[in-house]
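Got a structure here, written out as structure tokens. Questions coming.
All protein chains but one are shown at their positions in the complex.
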Amino acid sequence: MTCFESDYIAGAHPQVLQRLMETNLETLPGYGADKYCENAKDKIRAAIGLEQADVEFIAGGTQTNAIVISTMLSDFEGVIAADTGHINAHEAGAIEYTGHKVLALPHKNGRIEPETLEKYLSAFYADESREHMVFPGMVYLSHPTEYGTLYSKKDLKAISEICGRYGVLLYLDGARLGYGLMSRETDLTIADIARACDVFYIGGTKVGALCGEAVVFTKNNRPRHFMTSVKKRGALLAKGRLLGVQFDALFTNDLYFRISKHAIDMAESMKELFVSRGLRFFINSYTNQQFVILENDFLKKLSEKVGFSVWEPYDKDHTVVRFATSWSTTDDDLAALKRALESV
Amino acid sequence: MTCFESDYIAGAHPQVLQRLMETNLETLPGYGADKYCENAKDKIRAAIGLEQADVEFIAGGTQTNAIVISTMLSDFEGVIAADTGHINAHEAGAIEYTGHKVLALPHKNGRIEPETLEKYLSAFYADESREHMVFPGMVYLSHPTEYGTLYSKKDLKAISEICGRYGVLLYLDGARLGYGLMSRETDLTIADIARACDVFYIGGTKVGALCGEAVVFTKNNRPRHFMTSVKKRGALLAKGRLLGVQFDALFTNDLYFRISKHAIDMAESMKELFVSRGLRFFINSYTNQQFVILENDFLKKLSEKVGFSVWEPYDKDHTVVRFATSWSTTDDDLAALKRALESV
Amino acid sequence: MTCFESDYIAGAHPQVLQRLMETNLETLPGYGADKYCENAKDKIRAAIGLEQADVEFIAGGTQTNAIVISTMLSDFEGVIAADTGHINAHEAGAIEYTGHKVLALPHKNGRIEPETLEKYLSAFYADESREHMVFPGMVYLSHPTEYGTLYSKKDLKAISEICGRYGVLLYLDGARLGYGLMSRETDLTIADIARACDVFYIGGTKVGALCGEAVVFTKNNRPRHFMTSVKKRGALLAKGRLLGVQFDALFTNDLYFRISKHAIDMAESMKELFVSRGLRFFINSYTNQQFVILENDFLKKLSEKVGFSVWEPYDKDHTVVRFATSWSTTDDDLAALKRALESV
Partner (left out) sequence: MTCFESDYIAGAHPQVLQRLMETNLETLPGYGADKYCENAKDKIRAAIGLEQADVEFIAGGTQTNAIVISTMLSDFEGVIAADTGHINAHEAGAIEYTGHKVLALPHKNGRIEPETLEKYLSAFYADESREHMVFPGMVYLSHPTEYGTLYSKKDLKAISEICGRYGVLLYLDGARLGYGLMSRETDLTIADIARACDVFYIGGTKVGALCGEAVVFTKNNRPRHFMTSVKKRGALLAKGRLLGVQFDALFTNDLYFRISKHAIDMAESMKELFVSRGLRFFINSYTNQQFVILENDFLKKLSEKVGFSVWEPYDKDHTVVRFATSWSTTDDDLAALKRALESV
């Protein structure tokens, strides 16, 4: 059955897997000291236009969030996130497991608004009992957000400026970064993100890799003995080549961006199918995740023909569902969706 | 200067200190194995009407919360609290330090409403992605709440019933329990609390002791090797007698309840002073903490004559402030407050 | 340059990679709910002869140790290990990061002797101050050990019996399990291990996989909501298929055992080369790791011709070095080693 359930339903992009095949029997040192990791780091530095950036590869997204946040915060600090942020809602308490609180702020379409952040920080520093509270040490943004929305260049700069003013680090979770960068409605480049953030990650798992995320420290601020801290958290792969080779492939000839663009093209076509069918959107997304409001009976029938995710109840008769495209979505998939929508 | 800043501005109740004097040179075993700890436990069991209860003494409130919560939750669980709850707002991340998330629910006057809880739990168990989320393992209530408000017997029973239905433990933070029990507007007895909760604590620090809280496990559910877990958290006092003697004194001849009643009487008189002066209340509290809205200029002048706590901004011209009475508040203190109010 | 530095210098066994290719574009659910994970679990259950075993896949060894140990221990417990054990010496404090102490016992050739264990446990339970100490909750063995040595059937049974008597869990780290099982000098089968242990893991990373370890819970004792605890530790892969497909391949037609046997054959031939050259062994190993004592000058020259690991100083003129074979070692590799040894 054709499936739009998530953006991790297929394996790796064929060119990525091809490189794993070609390099498979080469003798390489472990723990990320191999030449493919080095190549990949160089290519990423070039892509973001930041020669001095430190790049590190981690196997998964939750792991990356927990490692970055816990190694960069001070003991007395927590991390600010939208209440809908992945680290607050869907990571099983992985941040708290490191001993740090997630300080949840109200979101707007999945985003933290600069005003909300400013208000929170100024109230915190005006509070006389703040020594009894968790200090805000970092702001966590996801881009695209969990609702497929995006920060504008203006808003990201505003948030970055606020962070700088209060001495708070800015961290951007780019699990789906490619799909954000290739959106038709964004004015943010990866270079803008590198300039605005202290640290961010370029997601591989959802954008062409079997697994893997590339963390970028932009300001000579990689924590000391980071490799030891990664190992301490159980996240150091013996065969670091698995991540290096994949990211080397993804950042060769713009593969990462080209396959992301494909997913966006598919999403935009999919959107048109929903519009033609007269369906309502829960949120206006310009990335690879589309949130549609379905009447419950319609939902049930449609789910017998194509795969998608149930998101949350809308009202007693309707439900919000999510359709995700990815680099692996095909024209055939869309055709099947079209037929399914027409037949229900 | 007369001071209503908090309920921990004085030392211990004289009868408590007297007992420390009388027993000071006795040779006693360490770590809570002394006879005064035993006596105090027996008296507390009698006071709550639960012969099989396990009682343990811990030096402070944040420590008690962190120990109880972290030793009773399973690995995959977090604790539900009102977003205004002490563990969520003013304990510097002490619960997260133990690796568990605080699941914040919207409050009403500092309380969690049974409906809010029910809704949260039913939504959690209806969510198909719940294996990626923190499971609710315990509900944390403070009684009185941080706003001086109280749960009714009906609401506590409703919450207890919901907890039972979902397999969630019920824990009540009684840092100011005496002041709640002696309120003129409560229908809850300590026996009711013992029946409704899986675990609760009777606060000593704010009710007559130099330090110390008495944790009561009501259902033969004290965690195994609890003493070792307490030590692991750095909270095992070598001279456990310090807590045992104090609670022995507090639960002899109803001292705990008598001094709590005194604080309530003082609070009710104080309330009348505010009413006479035409001041507005931020919240209607029947316990020892009173929250008053002051015009900022008035606040400044009053603060030169009596001590109180600034709580939070109300609007651009007004601020919420807190006045607390305690067992140590005197008629002279109230007279001084009266004079101060009249002179501003 | 020919390299014996470790058993993770190559990618995956070609048949493993082949299966990743063949299944790459299939649509599969995430987080380990795919059919390849199920198939692999069934095949592992068959291989160990334990129908009711619970099998779970984790990406790496340190991660597996941290997860298994921290989810199975009680709060007041630690894990016993040989002082040379991987968790005690070379995992950057990953166990302590979970809040549990490693209780180190003296080793004999990398092994814990049953007598040492019995003596430790009986002394612990005879100690009147044990409530102030970390309770032993689990015994951690590595098999093969970090020195390439093995437990005999008799010793493993003795340790298992002691654990049972003291209520301590038995956990076996099988990072190199295949190389232990295929040793010419072992009387232990994988079924023996499954019977003796409460939990153990079958190492993939060092035995043919790109990454991945298969944890086996043998006594219906998988921790509740294990998937949530795995996610909480950042270790839940979105594309669980990566592990499932690999283990499915490894446990099809005994591939795991056949490639392990190959590594052992290579190691035995390598051993003969060392003997012919008149070199001394630091330890008598019958598995894929061989520890040789080299004169320092000899070491320096040899290291220019073949790769190996420096282990530890032996005396002022000699050093212990390690040569590891694996499934990827070839006759050509051995021929190159022969030439290198002869030319120095």
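Letters are used for the chains, namely A, B and C, taken in the order the chains are written, and counting of residues starts over at 1 for each.
In this text, a residue touches a chain if its C-beta (ideal position, glycine included) is under 8 Å from a C-beta of that chain, and two chains touch if they have at least 3 such contacts.
All figures in this text were calculated on a predicted structure; none of them were measured in a lab.
Trainee: Which residue from C:E38, C:E96, C:E118 or C:E268 sits in contact with the chain not drawn here?
Mentor: Only one listed residue reaches the unshown chain, and that is C:E96.
Trainee: Using the touch definition up top, pick the residue from B:A92, B:V215, B:L250 or B:V320 that touches the left-out chain.
Mentor: Selected residue, touching the omitted chain: B:A92.
Trainee: Just checking the interface: what residues of chain B touch the absent partner chain?
Mentor: The list for chain B reads 3, 5-6, 8-12, 14, 17, 20-21, 23-30, 59-67, 91-94, 97, 205-206, 210-211, 228-229, 231-239, 241-242, 307, 328.
Trainee: Against the chain that's been left off, what residues of chain C make contact? List them.
Mentor: Listed in rising order, the touching residues are 76, 78, 89-93, 96-97, 99-102, 104, 128-129, 131-134, 310, 313.
Trainee: Contacts of chain A with the missing chain: which residues?
Mentor: Where chain A meets the chain not shown: residues 70-71, 74-76, 99, 131-133, 135, 223-225, 227-229, 231-232, 236.
As a working rule, only the chains that are shown with their structure count from here on.
Trainee: Most remote chain relative to chain A, going by C-alpha centroids?
Mentor: B
Trainee: Based only on mean CA positions, could you tell me how far chain B sits from chain C in angstrom?
Mentor: Comparing mean C-alpha positions, chain C is 50 Å from chain B.
Trainee: So the centre of each chain is just the mean of its C-alpha atoms; given that, what is the distance between chain A and chain C in Å?
Mentor: 34
Trainee: By the touch rule stated above, which residues of chain A touch at least two different other chains?
Mentor: 91-93, 97
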